[in-house]
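Got a structure for you, written out below as structure tokens; questions coming shortly.
Shown here: the complex without one of its protein chains, the others still in place.
As written, the chains take the letters A and B, and residue 1 is the first residue of each chain.
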Amino acid sequence: MKKNGAGKVILYIILVLYAITTLIPFLWAVSSSFKTLEEIVQGTINFWPKDFTLDNYKQIFIQQEYFPRWLFNSLFIAIVGTILNLLFNSMAGYALARLSFPGKKSLFILILAVLMIPAQVTMIPNFLILKTLGWLNTYQGMIVPSMINATFIFMMRQFFLNFPKELEEAASLDGLTRLGTFFRIVLPLAKPALAAQAIFVFMGFWNDFMRPLIVISDVEMFTLPLGLNTFKGQFISYWNYIMAASMVFTMPVLILYAFFNRYFVKGITFTGEK
Amino acid sequence: MKKERKKYTLYEIGQGYTFMLPAIFVLAVFIIAPILYAIFLSFHKVELLGGPSYDFRGLDNFVKLMEDDRAKIALWNTIKYVVIVVPAQTLLALVLAATLNAGLKGEKFFRIVYFLPTLTSSAVLTLIFMWMYNQNGLINKLLGMIGLPGYNWLGDPNVALPAIMIMNIWSTAPFFMTIYLAALQDIPDSVYEAAKIDGANFWQKFWYVTVPQLKPVTSFVVIMGLIGTFQLFDQSYIFSKGTGGPNNSTLTVVLLIYQYAFKNLGTMGYAAAMALVLAIVILIATLLQRKFSKEETLH
Partner (left out) sequence: MPTGGVVMKKWFQSFLAVTLFSASLLSGCSQEESSKTADGRTEIVLSGWGGNPTETKLLQQTIRDFEKKNPDIKVKHDVIADQYMDVLKTRLIGGTAADVFYLDAFEAPGLMEAGVLEPLDKYVKEDFDMEDFEKPLLQAFQHNGKTYGFPKDYSTLALFYNKEMLEEAGVEVPKTWNELQEAAKKLTKDGVYGFGVMPELARLYFLAESKGGQVMTNNKASFASKEVSEGLQSILDMRLNDKSAAQPNEVGADSGIEMFGQGKAAMVLEGNWAIPYLADTFPDISYGTAEVPTIGKKNTMAFTVAYVMNKESKHKEAAWRLIEYLTGKEGMKTWTSKGYALPTRKSVAKELGFADDPLRGALVAGASYATVWQDGPYLPIAQTNFNNQFLSAFLGQQPLREALKKAQKQANKEILINE
């Protein structure tokens, strides 16, 4: 890109200002997680703790004997759920964007319409269905109902609408079937979209609170959000603990992101600048 | 090949539904079935506790809805919220994505920073914000430092809803930014090359190349924004301890639905009716959006 002095400065100003806006809440939360309760209660705005302490983190691990088990449950559900979502959402999105078959339009509208019903009213019937299947307190009860996601079917459809047709045509000339084309040509090229989707779906499972709250009653089957909430209930207004617990809860996702970030960057070099 | 071409349509049907099968299965069992049940409920007076009893009431629930003042307030609050938050977050997301994609130095760093809110659970974000919004919290202290008055962000009805709006724009814009970024990477370079030859500067390229190229994605972002904001629940539930107060200032439609559905199980049918009406409102908003950006055809 040709440098255009003034324009560049403006861009940097935007970038830096927004970076500050984004970082402040996090730095504040991180710093609070290393403060003592007394310092929190005083309410001064120093980002560097006067009395640096790791105690808050220690407390979490001491107070929660089930913590490792909850971590495992959360990771297992989120990872399996994410893989299934990536596959099924992309397949459905691709079909809606690229294939022609009867009922396509109605299916698309149906998927959109599904998004418009707030979950609060479908919660009880959903619970009854899971109960009938005997899936309460199980991993499948947590994974199967969410193994597709209307939002991301919709997102993938929008992506594939823009997808260059020529590649698929070439593939079909090579004698690949549609499924073959999809897995060998289309999916690899959709990596940026898949990476974005992977993070969001993972986040969705990772953060899901209402479903496990209702489906899971066994402490051993708890996911982290449920566990953390139990913790929060025990330590109302112990902001130092709550912030430390929140940080522990956020770490795995940051690690996941660090991993997937490569794919975002790769995406750029694939099609990108030069 | 030739043989198959004869049964082309049948092949296509099979093919289409093979791709759609998992989605259809889950939709049918875990989403459509509960929604049908909710529709059924909306025409009844329901008592689910102690052995379900359904008492058919026709359109009764819907008629009552028209006279419900709180429902009107909730709808009005929600609409205010949608009208401000959706454009703001879409624009912010687009600008941030385009800026990040401009190939400036240090772009990687900014990208990581910007993703942070997206990577943090909304429950955690709400906690962080509640704490910053505290009367003695960071925001009031910062405002005080530059000589502005602080607010009781959580307790004052005049600022409670804007406080939620600010927080939501801040936390959802990066989500949509990520989607824009992924989409920006799919725009072929040749398009930009052509614009460059025509002597377009950064902003011209942004406006005349990037924005039109991103239309399907923008349509996605706006529709998802509409759906998400119309269903605002978590924040107003946490901020108002579930009441929607003070003086209904943080009452949203979904919070009201929740109150009817759970605080008292005898109003489950009424809650279902309200949910259906909300779905229709969202549907209309979505259709309007599609009318306005008529570029996109079902293909």
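The working rule: a residue touches a chain if its C-beta (ideal position, glycine included) is under 8 Å from a C-beta of that chain, and two chains touch if they have at least 3 such contacts.
These numbers come from a predicted model, not from an experiment.
The chain omitted from view is touched by exactly one of A:P68, A:G103, A:P164 or A:P188, namely A:P188. If you put the missing chain back, the residues of chain A touching it would be 37, 41, 43, 63, 76, 79-80, 83-84, 87, 123-124, 127-128, 131, 134-140, 143, 183-185, 187-189, 209, 213-214, 217-219, 222, 226-227, 229-230, 233-238. In the full complex, the hidden chain is touched by chain B at residues 47-52, 64, 68-70, 134-137, 152, 154-157, 240-248, 251, 259-260, 262-267, 270.
Here is the rule we use: only the chains that are shown with their structure count from here on.
Annotation: 15 Å between the Cα-based centres of chain A and chain B. In the complex of the two chains, the chain B residues touching chain A come out as 12-13, 15-20, 22-24, 26-27, 29-35, 37-38, 41, 48, 95-96, 99-100, 102-104, 106, 108, 110-125, 127-129, 131-132, 134, 136-138, 141-142, 170, 174-175, 178-179, 181-183, 185-186, 188-189, 196, 201-203, 213, 216-217, 219-220, 223-224, 227, 230-231, 233, 254, 257-258, 261-262, 268, 271-272, 275-276, 278-279, 282-283, 286, 296, 298-299. Contact residues on chain A toward chain B in their complex (touch as defined above): 1-2, 4, 7-8, 11-12, 14-15, 18-19, 21-26, 28-29, 32, 43, 45, 84, 87-89, 91-92, 94-97, 99-102, 104-105, 107-108, 110-118, 120-126, 129, 144-145, 147-148, 150-151, 153-155, 158-159, 161-164, 178-179, 182, 192-193, 195-196, 199-200, 203, 206-207, 209, 225, 228-229, 239, 242-243, 246, 249-250, 253-254, 257, 261, 264-265, 267-268, 270-274.
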